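A single protein chain has been omitted; all remaining protein chains appear in their positions.
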Amino acid sequence: MSKIIGNPLPNMPWQDKPEGNRDPMWRFDRNPIVTRHNLEGSRSVLNSAVIPYGDGYIGVFRVDSLEMIPGVHVGRSKDGINWEIEPEQIKFINEYGDMAKFSYGFDPRVCYIEDRYYVTWCNVINGEGSTVGAAYTYDFKTFHQLPNVYPLYNRNAVLFPKKINGRFALLNRPTSRGHCVGGNIYYSESPDMEFWGHHRMVIGTTSGWQGTKIGAGPIPIETDEGWLMFYHGVTQMASGMMYSIGAAILDKDEPWKALYRTKAMIMGPEAPYERSGDCNNVVFPCAALADSETGRIAIYYGAADTVLGLAFCEVNEIIDYIKKNSY
Amino acid sequence: MSKIIGNPLPNMPWQDKPEGNRDPMWRFDRNPIVTRHNLEGSRSVLNSAVIPYGDGYIGVFRVDSLEMIPGVHVGRSKDGINWEIEPEQIKFINEYGDMAKFSYGFDPRVCYIEDRYYVTWCNVINGEGSTVGAAYTYDFKTFHQLPNVYPLYNRNAVLFPKKINGRFALLNRPTSRGHCVGGNIYYSESPDMEFWGHHRMVIGTTSGWQGTKIGAGPIPIETDEGWLMFYHGVTQMASGMMYSIGAAILDKDEPWKALYRTKAMIMGPEAPYERSGDCNNVVFPCAALADSETGRIAIYYGAADTVLGLAFCEVNEIIDYIKKNSY
Amino acid sequence: MSKIIGNPLPNMPWQDKPEGNRDPMWRFDRNPIVTRHNLEGSRSVLNSAVIPYGDGYIGVFRVDSLEMIPGVHVGRSKDGINWEIEPEQIKFINEYGDMAKFSYGFDPRVCYIEDRYYVTWCNVINGEGSTVGAAYTYDFKTFHQLPNVYPLYNRNAVLFPKKINGRFALLNRPTSRGHCVGGNIYYSESPDMEFWGHHRMVIGTTSGWQGTKIGAGPIPIETDEGWLMFYHGVTQMASGMMYSIGAAILDKDEPWKALYRTKAMIMGPEAPYERSGDCNNVVFPCAALADSETGRIAIYYGAADTVLGLAFCEVNEIIDYIKKNSY
Amino acid sequence: MSKIIGNPLPNMPWQDKPEGNRDPMWRFDRNPIVTRHNLEGSRSVLNSAVIPYGDGYIGVFRVDSLEMIPGVHVGRSKDGINWEIEPEQIKFINEYGDMAKFSYGFDPRVCYIEDRYYVTWCNVINGEGSTVGAAYTYDFKTFHQLPNVYPLYNRNAVLFPKKINGRFALLNRPTSRGHCVGGNIYYSESPDMEFWGHHRMVIGTTSGWQGTKIGAGPIPIETDEGWLMFYHGVTQMASGMMYSIGAAILDKDEPWKALYRTKAMIMGPEAPYERSGDCNNVVFPCAALADSETGRIAIYYGAADTVLGLAFCEVNEIIDYIKKNSY
Amino acid sequence: MSKIIGNPLPNMPWQDKPEGNRDPMWRFDRNPIVTRHNLEGSRSVLNSAVIPYGDGYIGVFRVDSLEMIPGVHVGRSKDGINWEIEPEQIKFINEYGDMAKFSYGFDPRVCYIEDRYYVTWCNVINGEGSTVGAAYTYDFKTFHQLPNVYPLYNRNAVLFPKKINGRFALLNRPTSRGHCVGGNIYYSESPDMEFWGHHRMVIGTTSGWQGTKIGAGPIPIETDEGWLMFYHGVTQMASGMMYSIGAAILDKDEPWKALYRTKAMIMGPEAPYERSGDCNNVVFPCAALADSETGRIAIYYGAADTVLGLAFCEVNEIIDYIKKNSY
Partner (left out) sequence: MSKIIGNPLPNMPWQDKPEGNRDPMWRFDRNPIVTRHNLEGSRSVLNSAVIPYGDGYIGVFRVDSLEMIPGVHVGRSKDGINWEIEPEQIKFINEYGDMAKFSYGFDPRVCYIEDRYYVTWCNVINGEGSTVGAAYTYDFKTFHQLPNVYPLYNRNAVLFPKKINGRFALLNRPTSRGHCVGGNIYYSESPDMEFWGHHRMVIGTTSGWQGTKIGAGPIPIETDEGWLMFYHGVTQMASGMMYSIGAAILDKDEPWKALYRTKAMIMGPEAPYERSGDCNNVVFPCAALADSETGRIAIYYGAADTVLGLAFCEVNEIIDYIKKNSY
């Protein structure tokens, strides 16, 4: 029996698997849980990050305005399902000047390490390109921006929830179409969240649903089998790219080593709100809640680049599935 | 009168400017100085790095084999003009495993800092892409490879010859055609050559000869006016890309700030061995020698991706030219 | 209070904004109003132009046949909602020979100026490309084709409903992907509808929903604040292009000067018939009716390149919205 | 009155045309008939081939796994509507070694000629590309693979159900890597299913719905008017490629001569399961059943690259339609 | 015997055809006649326009600076061979504001009509694209800029030296790679050099040397056979585009009708200064001198985008050649 290592989270959102359903992950039946109607003036609320906070939940949400410019907003919830999103974008305090240039950000992740909350995101610098942005906060009111992690061309950066071998550890995806290779998941380390090095490839694209590019999703979940990492895989269809969800188990001490990873997708676009929206055929996981008592896992995912959905799985079953469906 | 800060180098290669020539940089009249005939089994000897060593010179040369696979080789010379290139490629000792993956390298630079020689190069990892490789040596016999500087997609990395504000400083070019922005020159810092951060853009592409991409060339030369940085600029012509040479003056203490940079090229492809070769219309500067006594500067540059040439300029004249021809 | 300048149009299609709806534009609840079922043998009826005529309405409709070749047809309606479309395409009388080549046309606009109705459209010349076609009619039975407005590569041409400074005035979009710039809206003048000049850019692409290309929509509506111009904006998503609706206010006397223009979209694809069809995620405005008495505006728009929808707004509210949401 | 030449097939799936429907082909009202729920572990069941067998039907089905790697499976049905698909992929016996390389196959067709069943499919050889794969079976248990038909770059190969002028005859589409280049239908001959020659173009792309590429669909149906060939046509829309169905009549004795071919599509994507799926806007015909007694024809077609649908037409009406709508 | 209609030009540059040479056009043996050494600070002097003026010649030269930004300069010559180029670019007086936007210009042509000299050029507007720029001068000191001829995306515009049917007449090339059709030569008319219309295609690309794009060259030469038009043709080779010279005879009164046009090139890149330069394999004709007494024609042409060459032909022979080598 696989186990989640961490705190219990008894009040997390949950719904048992519907009878007859044999998939390893199943949708919340009240999906989508967050839409543009949660915030006036928005075009879409999508790939967002959620974390327990106080006796409820807090999150950093990607909200695309009616201008269709992405932004990141704080949101709050008692139950993890009903959310209030602040109308103002997060204003990052930049003490690093040109080292922390920021035009706009999207696809945030939130991670608690030691004494504070770190936010990472795809950080767009107008006229240059996109890199990984990072910031920390103690209270989700004041956000201190850190220097950008790479000079340029990286996204889908996801921190581990504790230091690995004494260093901050970051999953990330160097990006370049110009090199005829797709986007793979890498691992970088830092002693201080300012300087980064020791880069290693973790897993790469293969074929089928994950043949074009892949990228890390929620903060990895610690289990007794290793780190449970959900990720998205992309394939190019004649009508555009399709985004699905897979998972891998990374070595506990050397998380740049993938022990298992799914050949088969765990969940692909199928519900109408996943099939049709501003970007059709997208399920994009960005955050997870996990209860060490019960092994329950809830995945927050963007659907069709338009709304936010919730899906569930159970740690023992999913780890079993990953192992059995691994390359 | 501008001055080079550093050691005198009385025996460096030199040739006075031909009469009537009004260009700020002029070619050696015995160019090309190194060709494939310097090393049996080679297709070309091109973009290479040279540095004073003992009472002569040593270098790290890019040699493309008859398979047209690039490699880096040590070369030695008494006079900086006649070179003997070792037939074996440099074998880097890798103590960092997957953090320092290496399939092959090209376009090396060599830099002496404090107590040793550092080599940086475009480091290709088969199946992944290219990043910045780094290594150090004390004797050009044993080379210790350091972890790769970025996860992926960076090249033309050039170290400063001393620490800036206590940190190693690296010019570099993040690379991606996929983002519709060309290649610009960035500045990154490291406390230890292992972890890198504090990334800033230095200068970007503009138009004309430097409208498509730009990249740092030789190790920057310290002068009383700031750091003298030669670089290459690329423009797309109907018959392919053309590579020319420009220069900039970077702030002494904050070298990520360019004080001046040439609107006009300093030297473009014109000699037959620059116009015609495996890649036509290329002059690609990779190394410089400088004599603080006389202000003489010698630039080593790859020509047409096929041979190595030598060009000269004088510090006072060139700095004056840069200032007068700056944006 | 902003006012429409022009005739009252008491019998125009209208529906009050649904309660609770806070959008500046709202859909007709019987959309789509025209589909392929309005004309046997058609695959789709889409981007079309409508204008008051007699005691009812007349229009020039884009009908794509089952061959999926676009064509333009006359349609008639009492109420502007229920339409009868003529099965035969419009046959333009060409008195200009090779100056008015025509293979097929699409995306028509209709404009009444002084004494007659002008039709403009995207005019495809097989083997050459597309330019702006123009014709006039007095009775929608005989159509006299004028010379093509440009040699080639222009579309989305929209006339102003009266001469500006004594000249015909035409919004248009020069087209070229080859130049790495998107499609922007220009303004051209003509003394006689035969010779054109005095070209000026009006507004260009910016970012988000209007970051890839933009093009004028219905005939501009004269108001006391200036010309009210609705337009479409296009953004490239991973699953294809998405077309939304924006608006601008152009200077009354110098309409090549945009006084305001929406940062935010006014209406994007959201209804099922806009999300899904032969070309997903398209709302494409082509015609407007306006009542100077009440300030009511009805916009005809193509949805998903498959059907025709109707949306409403009110002049005072929309102008207010444009001003508040302008760059 | 046109007639089908061949056996009666009284128990074939059939449904009369709904009243009021004037289209030449109409959908089964219980579509989709086969989905991923017909086989656990599948992502989609799509472009598949069906043929009478014993007192029921048998088929070769394209099943894409949850890895989204295509595979071909045998399926069985009593009524042609309810199918049981074998969980194991077909294992081809390869007696031809490198002449019959096979990584995976998709879009199968099945054809009975003289004494056995031939299967042809798009045969992907990893690292090389795709060509036409071929095999035969007597019992749908043992499949003998034949040498690949072309060195590379061909797909949509469809055999005629009897030899033409004493030779096996194969419709096919020479192609290129990727989705982006055009493709026309060719005719090749073979004395023995091992060596192929006498290649001729049959019909090419034209414009509109069949402007980008075309490919043969079911095994051609013999009629007294010639061979009735259904095919798919593809057009590039701003939101991706759209696949529709057309038909042609080929000369009885010289089937490389098309007597008629539809300018208009016969059926395009319109039902929700055709509009939306892993690849939106696809109807892709792969098999047909025909009853010589009644003239009834049932077409099996893949919908949205996700499920299998069934559509009907009547030989006399469809041939009449083709003739009237021909170029 | 064909005849040039116009003034005698006894002092024009000339050199008899070398013995043994059977080509219809032959090179000046002192080519290149103008290089970057004619103007300090220039990278290249290329596609330029020349016209008789006083007892000598005057011209508008394309000079690319060391920044590789094109510019247009006045040049003067006694003999048409030795040229002095003004170091300052032409400053156009713009009385038309945004109708005559100008960032920089290149590939000028000069034409005398009625009472003044008109200059047309490829007019680049930064951030928009390129269109046709136009200006007039009486003295080559003051240049009055006219409104740009098209909104955007046109180049290689060449005026006829007299009004045709009472209107200014302009050869031009609408430009768009986005439409998958190459660049063809069009004809536009204007009553006043401000408003343009009556656009017609003259000749298009065919195959071989003129298969990719074509563009008009010098001002057409009036002959008793019609207008003699030299033009360039472009073909895509594996090592880039190749530019060659062809010719056509246009109808005297309806010059949009080509009576003859060369299937074969008249002159392709062959001399070293044509083969090798900033853009290899380019001969680009821009101006012509013609002597009605002797039938001598001198063509000025840019070579390899780097220098200016001179080639000769004789009216009778060239017209004969065109007729015999026409499609």
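A, B, C, D and E are the chain letters, set down in written order, and residue numbers restart from 1 in every chain.
Basically, a contact is a pair of C-beta atoms (placed from the backbone, for glycine too) under 8 Å apart; a residue touches a chain by one contact, two chains touch by 3 or more.
Because the structure is predicted, anything quoted here is derived from the model rather than measured.
Engineer: So there's a chain missing from this view; which of the remaining chains does it actually touch?
Structural biologist: When the entire complex is considered, the left-out chain reaches B, D, E.
Engineer: Just one of D:Trp196, D:Trp227 or D:Tyr321 touches the chain that is missing; which is it?
Structural biologist: D:Trp196
Engineer: Determine which one of B:Arg27, B:Arg43 or B:Arg296 touches the chain that has been left out.
Structural biologist: In the full complex, the listed residue that touches the missing chain is B:Arg43.
Engineer: Please identify which residue in E:Val72, E:Met201 or E:Met265 touches the non-displayed chain.
Structural biologist: For the chain that is not drawn, the touching residue is E:Met265.
Engineer: Looking at D:Gly6, D:Pro161, D:Pro174 or D:Pro272, which makes contact with the chain not pictured?
Structural biologist: Reading the full complex, the residue touching the unseen chain is D:Pro174.
Engineer: Please identify, in ascending order, the residues of chain B that touch the omitted chain?
Structural biologist: The list for chain B reads 40-41, 43, 64-69, 239-241, 243, 276-282, 305.
Engineer: May I ask you to list the residues on chain D that touch the chain which is not drawn?
Structural biologist: Against the missing chain, chain D presents residues 96, 98-99, 101, 127-129, 131, 147-154, 172, 174-177, 181, 184, 186, 188-191, 194-201, 204, 256.
Engineer: Residues of chain E in contact with the chain that isn't shown?
Structural biologist: Counting over the whole complex, chain E touches the hidden chain at residues 22, 207-209, 211, 235, 237-240, 242, 244, 263-265, 268-269, 272, 275-276, 280-281, 325.
Note that only the chains that are shown with their structure count from here on.
Engineer: Work out which chains are contact partners of both chain A and chain B.
Structural biologist: none
Engineer: Check B-E against C-E and say which one is joined by more contacting C-beta pairs.
Structural biologist: C-E
Engineer: By CA centroid distance, what chain is farthest from chain D?
Structural biologist: B
Engineer: Return the distance between the CA-based centres of chain A and chain E, expressed in whole Å.
Structural biologist: The separation of the two C-alpha centroids amounts to 59 Å.
Engineer: Taking each chain's centre as its mean C-alpha position, how far apart are chain A and chain D in Å?
Structural biologist: Taking the mean C-alpha position of each chain, the two centres sit 42 Å apart.
Engineer: What parts of chain A, by residue number, touch at least two of the other chains?
Structural biologist: If we look for residues of chain A contacting two or more partner chains, we find 239-240, 276, 280-281.
Engineer: Determine which chains touch and list them pairwise.
Structural biologist: By the stated definition, chains touch in these pairs: A-B, A-C, A-D, B-E, C-D, C-E.
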